[in-house]
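First up is the structure itself, then whatever we jot down about it.
The other protein chains are all here in position, but one chain of the complex has been omitted.
Up next is subunit A:
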Amino acid sequence: MAEIQLTSVEAFDGLLKPVGDVRPAGVRVRERSTLALATVMVRKGRRADLANRFSDAFGCALPDAGRRTEGNDLAFVSTGPGAWLACREHGGYEFSESLAETLSGLASVTDQSDAFAVLSLSGPRVKAVLAKGVFLDLGDAAFPEGHAAATQCGHVGVTLWRRPADEAGDPVYEVAMFRSYAESFWHWLSTSAAEYGLTVERAG
């Protein structure tokens, strides 16, 4: 049997490019291609046990609805009752395996690294761009760092969360979507950000 060679291709491969006047750009976009992802769904009646296992293993609380928490080198985003999206930088496929082991008996873990595409969106005008596609109040009071939501952006289903501000002091949001929506999402993003200028930062 011939050996199968698989090449890793980013979801936004060939799509992301600068848009509008970028001197300076109002929005910066970066594909978070090195993020390993997994969904975590609690087993019936085991939420309290899961919360304990979480704090023991990761040193962080299980996030409540609409929240994201970070622990050690990973993060958890609430996506609905009893459901979370787990993220680890450079976690690879081993991430979901080790997570499933850690949460064994308390939650079901499914690898989603190749199912979702994640974009980091930042810059001085990022809120103005997101306001064109998201029906949520993303202001600092209503949606500060650590807040998250399962919602829509440009009619694409997304999980959205806010990170700490970047070095320039600009707000940072990350948006996860099914990777087959990458082209549709880029169509919305490139059109919506054109008036502010958009630059592409190297994936990672």
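FYI, contacts are C-beta pairs under 8 Å (C-beta built on N, C-alpha and C of every residue); 3 or more make two chains touch, one makes a residue touch a chain; residues count from 1.
Keep this in mind: contacts and distances are computed from a predicted model.
Enquirer: According to its UniProt entry, is the unseen chain "(2Fe-2S)-binding protein", "Sarcosine oxidase subunit delta family protein", "1,2-phenylacetyl-CoA epoxidase subunit B" or "CbtB-domain containing protein"?
Expert: Protein name of the absent chain (UniProt record): "Sarcosine oxidase subunit delta family protein".
Enquirer: Which is it among A:V9, A:A48, A:A65 or A:A168 that touches the chain not included here?
Expert: From the options A:V9, A:A48, A:A65 or A:A168, the contact with the absent chain belongs to A:A65.
Enquirer: Pick out which of A:A149, A:V172 or A:L189 touches the chain that's been left out of the picture.
Expert: A:A149
Enquirer: List the residues of subunit A that touch the chain left out of this view.
Expert: Subunit A touches the missing chain through residues 65-66, 79-81, 83, 135-136, 149-152, 157.
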